[in-house]
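Below: the structure, in C-alpha cells.
In this view, the complex is presented without one of its protein chains, the others remaining in place.
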Amino acid sequence: MAELILKTLTKVYTQAQSPAVDQLNLGVRDGEFIALLGPSGCGKSTTLRMVAGLESVTSGEIRIGSKLVNDLHPKDRGVGLAFENYALYPPLKVRDNLAFNLRAHGLATKEINRRVDEIARTLQIQELLDLKPAALSSGQKQRVNMARAMVRRPAVLLLDEPLSHLDARLRVELRTEIKRLHAEQRFTTVIVTHDQLEAMALADRIAVMNEGKLQQFDTPLEVFNHPANEFVAGFLGEPPMNIFRTVVPDSGRLVIPDTDFVLLITPAVQKLVGSRKELKLGIRPWGIRVSQTQTDGAVPGVVAVVEDLGDETRVGVRYGEVLIMSSIPVTRRYRPGLSVFLHFNEEDLNLFDPTTGERLSDGSYPPTPVTNEAGHKNEVQAPVTR
Amino acid sequence: MTHSRSPLAKIGKGLQILLLLAYAVFALFPLLWMFIMSIKPDSQMLTTTFIFTPTLENYATVLHSDYMQFFFNNLIVSVAAVLVSLVVGVPAAYALARFQFKGKEDIAFTILSFRFAPEILVILPLYLIYQRLGLYDTYFGLIWVYQLITLPLLIWILRGFFEDISPDIEAAAQLDGYAWWQVFLRVLLPLVKPGLVAAGLLCFIFAWNSFTFPLLLSNNVQTSTVIALRYLASDTVHYGQVAAAAAISALPEVILALLIQKHLVRGLSFGAVKG
Amino acid sequence: MFWGREPALSITEVWNAPMSTTLSSPRTPPSELPRGGSASKDSIAHARRRRFRPYLVLAPALILTIGIFIPFIAAICLSFTDYSLNSSDVSFIGFDNYLSMLQSSDFWHSLWITIEYAFLCTAVEMLLGVGVALLLNDENIVARFLRIVLIFPLMIAPVIGTLIWKLITNPSVGILVGPMRMIGLGDFKWAASPDSAMFSLVVVDAWVYTPFVIILVLAGLRSLPKSPYEAALIDGGSPWFVFKNLTLPMLAPVLLITLVFRLMLSLQEFSIIFALTEGGPGDATMSLSLQAYNRAFPFYGLAEAIPMMLFLWALVYFVSFILIGFWRRAQQRAAGVA
Partner (left out) sequence: MASIQLSGLTKFYGKRRGVEDVSLEVGDQEFLTVFGPAGAGKTTTLNLIAGIVTPDRGSIRIGDKTVDALEPADRNVAMVFESYALYPQFTVYQNMAFPLRSPKHRLPAGEVEQRVRHFATMLRIDHLLDRQIQALSNGQRQRTALGRALVRRPDVFLMDEPLSHLDAKLRHSMRAELKEMRGQLGTTTIYVTHDYLEAMSLGDRVAVINQGRILQVGTPEEVYFRPATVEVAQLFGDPEINLIEAKIRSRQSTSVRVQALGEDWSFPITPEIGSALDKLPGDNVQLGFRPADVTVGVNGNASLHGVVYSFEPLGTKSVLTIDSVAGQRVRALVDGHRTFQVDRRIEFSVPSASLIFFNPESTRYLVRSTRTEGDH
C-alpha cells in the first residue's frame, strides 16, 4: 500500500491532434479510494493504463510510494489491475488464473495456495476455483478478475470499469461489496468509471475528467453539490441537472427569452451574476418545488410531462426549447396541461458562465450543509409518508 | 508494448528481422528470378546471371504467339465460371446463412465436400461423359466442371458475409414493406458487395490456376496454365520465353491478390477463420 | 467460424441466440413449424410457404452441383466393370478391380508415397508457417512488407510455381547451380534423381503453400484477445510461460483447421507432382493421384484407376473427420468450456 502521485501526466498519441491526457495532476493518499470519472474518451482509461504500465508516458511523472515508475516494467510496479473485460486467462482454471502472478514471481507453492485460498474466501469465490472462466457468470468473472488483481497485495489497486458489464442487481450488490472490502482492507485504489453513481458511492474523492483534462477533484458531495463547471454539473446526477441559458434583461431577473420563465433572484445571487447579460442556470430536479398556488418568486408554467416512478414523481414544464424537470414526492395531482408554479430553491441554484462554463462563485456561496446521523437539517425533500 | 529496451531484446529483434529476411528471400527470389529470365536474351541465357542486356523480346515473341489465345481461353473460362457461380451461389449462400430448414448443414457440407474430392476421381467418369455429350474440349465443359472449384468457395465465403449482417436489418426492411426477395436485392446485396467482390476475385484466381481439369478434359480449347508447362517440355527450349509466359500468366493474379488481401484469410479458410 | 458457430454478437443477442442454438445442432427439427395446438389453417399455410422458400433459393446451386455428382456415382458403377478407354465391350466383374488393387505392389507403393508426401509437406509447412507467423506478428518494416508480398507464391498457379522452380534448378540455366557447387553439392540432381525427387517436391510444395499456413496462423494470432496478454504483462509471466499457457491453447483451433486443410489437399496433390516429376524418376514419386492418372490415361485402365481414387478419397475424409473432431474440442478448450 502506498500513495500514488501523478504529476503533469500527459499522453499524446501520434495520430491524434489533442492529448488523450493533458497535464494531469493527482495525488492519491495511502489507503484512499479515488474515482476517475468521465465520459468515454475522456482519458480516464488511458491514465489508468499509464499507471499500470500498459501505455507509455509522453511526459510527466507517475510515482508509487516515492518511487518514480515511468520506465518500470508493469510487473515491477506493484500494481494490480482488474480489467474492464475481465481479461481472464481462458485456458486456465480460476485457481491458476489467481496463481499466475504469484508463480511468475516464484513464490512457494504452499504460500501460493494459502494466498489464493485467502483471497477466494474474501471475494466468496471458493467454489469456483476449479472452473474455467467460460463457465462463470459475468458477476463471478468480475469477482475473479478483482481477486487476481488483489492476490498479489498490490501497492495500488486499479479497477477499470469493474461493474459496467453487470446487470443492475449485481451491480448494486458488488458495489456494496467493493465498498465494504475497501473499508476493511484499505488498499490504495483507483477506479475508472463512467457511471457517476458508482463513483459517488465508492470513492473518497472523485476526479472528473473530460477531453483529457481534469475538471474537478473533490469529495463526492462537494462535486455533486458544488460542481466546478457546467460539464461536471451535467455529468453528475440522475436525472441530470436542468441546465439552460437565461438572459439577464435587468438586475434581479433571469429570463428565458420569449417564454413565461422569469426568475426573480436575491441580491446575493445578483452579486454573483454581476454585470453579465447572459448566463447558464443549473438546478437539480430536487431543487424545484411544484405547486398550484402562487408564492413570491414562483415561475408559472404548464405541465408538459408527468412521470410517476413509484417513490417519486417527475414533472416537466416546457419553456420553448427548454424542458425543466422537477422531482417531487409521489402525488396524483399533476397531469399534462395543468397550470403550475415552480419554486426554485435558492441554495440549489448553480450559475455558470455562458462561454467558459465555469461556475460563478465568490468562494463562500453557498455553504455546504453537513449533518450526521444524529439529526438532519436541510432536507430538500420532505420524508415520504403514507 | 513499451518495454523492450534491454540488450537481450535488441538481439532478439535483430534475429527476428534476419529470419524474416531469410524467408523473404526463399519466398520471393524465385519470382524475381523468373522476371530476370524473362527479360534476358536467349544468347546470354547460359553465360550470365545478373549482368546482361535486358530485352523485352521474349515478351514480344510470347505476345505474338498462339500463347495469347490460350491466355484468353483461360480468361473466358475463368470469368464465365465465376459469373455462373455468382448467379447460382449468392442466393444459395443467403439461404444457408439465414433460413432455418431441414438438412441445412448437410447441404452446406455436401457442397463443401466437392471441393475436397480428389480431382482425378471426378475427372475419370467426367472424361467419358464429356466425350459422350460432346462437352470434351469445349468452353462450356470447362465452365461447368470449374464450378467444383468456384461454387463451394463462393458459397462458404459469402455465407459468412451474410451472417455478419444483423438479422434486424432484414426484418426492418420487411416491416418497411418489402417482400423477402426485394429485401435481398435492395438491402442485403449492396451490403455484401465487398464480400462479393472479394469472393468473386478469389474464385477467379483459383479457376485461373486450375490445371488438372483443363489438362484432362480439354485439348484444343486449352488454358495458359497447361500450355506454359508444355513449353518447357518441348524440344527446343527458349527459357526466356517460358519465363515470360509464366510471368504473363502470373501477373493478373499478383494484382488481384493485392486487391483482395483484406478478405484473403476468410477466403482461404472457407470462412473458418475470420481475418 | 464454420463447423460450429461463434456466439452471436451482443446487440442482436436476443434475436440471434435461438438461431445459433439451432445452428450448432443441425439435426434439430425446424423451429418454424407449428407444433399442433391452436395454430390457424392460414398460419399453417403461411409456415409452409416459408418452409419451402430456402429450398427454392438453393435449387440452382444444388442442380448444378448434383449435375456433377452423377458422374461420381457413375464412377462407382464403372469400378465394378472392366471398362477401359481402348476397348468397347464392357462386362461386370464385381470386386475384381478392388482386389487386384489391394494385391498390387504399385498401389501400396503409391499409398506410401502419398502419405510420405503429405506428411513431409504438412510438417514442413506447419513448422515453417507457424514460425514465420510468430515472427510476422509484429510491427516492423520487414514484417509489414512481407505480410503484403508473401501471398504471391500462393496466388500464382502451383504449376507456374513448379515451372519456376524447374527453371531455378535447371542444370544449364538455373541460378542454384553455382551456389550448390560452392557448398560441395555440385552434382545435386534435384527432381532428376530418385534420391532427391521427394525433397524437391517438398521444397516446391512448401514454397507454394507455406504462405497459406502463415496467413491463417497470423490471422489467428491477431484475433487473440489482447487483454489477457496485458494481464500477463502485469502478472509478469516469462515469454515461454505465456506462449505455453496462453497462446498455444488459444491458437489451437486455428492450428488444427490449418492442418486439416493442408493434409486434405497435400494427400491428393496432383499438379505439382505432375509438373515437376510426373511421378518419376521411375516411380519414386508416384503418388496415388499420379498412379491413377497413369493407369487411366496413357494405359487406358479407367476402371482400375477408380478404386484407387475412392480409396484416397476415403483416406482424406477419414483423416479430416478425426482432425475436425480434435478441432472442435480445441475450440471448446480455447474458449475455456471444456
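Should a chain be cited, it is by its letter among A, B and C, assigned in written order, with residues numbered from 1 in that chain.
What we mean here is this: a residue touches a chain if its C-beta (ideal position, glycine included) is under 8 Å from a C-beta of that chain, and two chains touch if they have at least 3 such contacts.
Quick caveat: nothing in here was measured; it's all calculated off a predicted structure.
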Residue, one of A:Ala16, A:Leu68 or A:Leu323, that touches the chain absent here: A:Leu323
Contacting the left-out chain in the complete assembly, out of A:Pro162, A:Gly237, A:Gly282 or A:Gly301: A:Gly237
Among A:Val12, A:Val172 or A:Leu338, residue touching the chain not depicted: A:Val172
Positions on chain A contacted by the hidden chain, ascending: 39, 167-169, 172, 175-176, 179-180, 183, 194-197, 200-202, 220-221, 224, 234-240, 284, 286, 304-305, 307-311, 313-314, 316, 318, 323, 325, 329-332, 336, 369-374, 376-381, 383-386
Contacts of chain B with the absent chain, listed as residue ranges: 166, 168-169, 171-180, 182, 187, 190-191
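Everything below uses one rule, namely that only the chains that are shown with their structure count from here on.
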Distance between chain centroids, defined by C-alpha means - chain B, chain C (Å): 15
Contacts with two or more other chains, residues of chain A listed in rising order: 53-54, 73-74
Junction residues of chain C, two or more chains touched: 233
In the complex, chain C residues that touch chain B: 1-3, 9, 11-12, 15-16, 19, 22-23, 26, 29-32, 51, 53-55, 57-58, 60-62, 64-65, 67-69, 71-72, 74-75, 78, 128, 131-132, 135-136, 138, 140, 142-143, 145-146, 148-168, 170, 172-173, 175, 178, 207, 210-212, 215-216, 219-220, 222-223, 233, 254, 257-258, 261, 264-265, 268, 270-271, 274-275, 289, 292-293, 296-297, 302, 305-306, 309-310, 312-313, 316-317, 320
Contacting residues of chain C [partner chain A, same complex]: 225, 227-228, 230-238, 241, 245-246, 249-250, 333-338
Parts of chain B lying in touch with chain C, wherever the complex brings them together: 1, 13, 16-17, 19-21, 23-24, 26-28, 30-31, 33-34, 37, 45-46, 49, 84, 87-89, 91-92, 94-96, 99-107, 110-111, 114, 116-122, 124-129, 144-145, 147-148, 151, 155-156, 159-160, 166-168, 180, 205, 208-212, 215-216, 225-226, 228-229, 232, 239, 242-243, 246, 249-250, 253-254, 256-258, 261, 264-265, 268-275
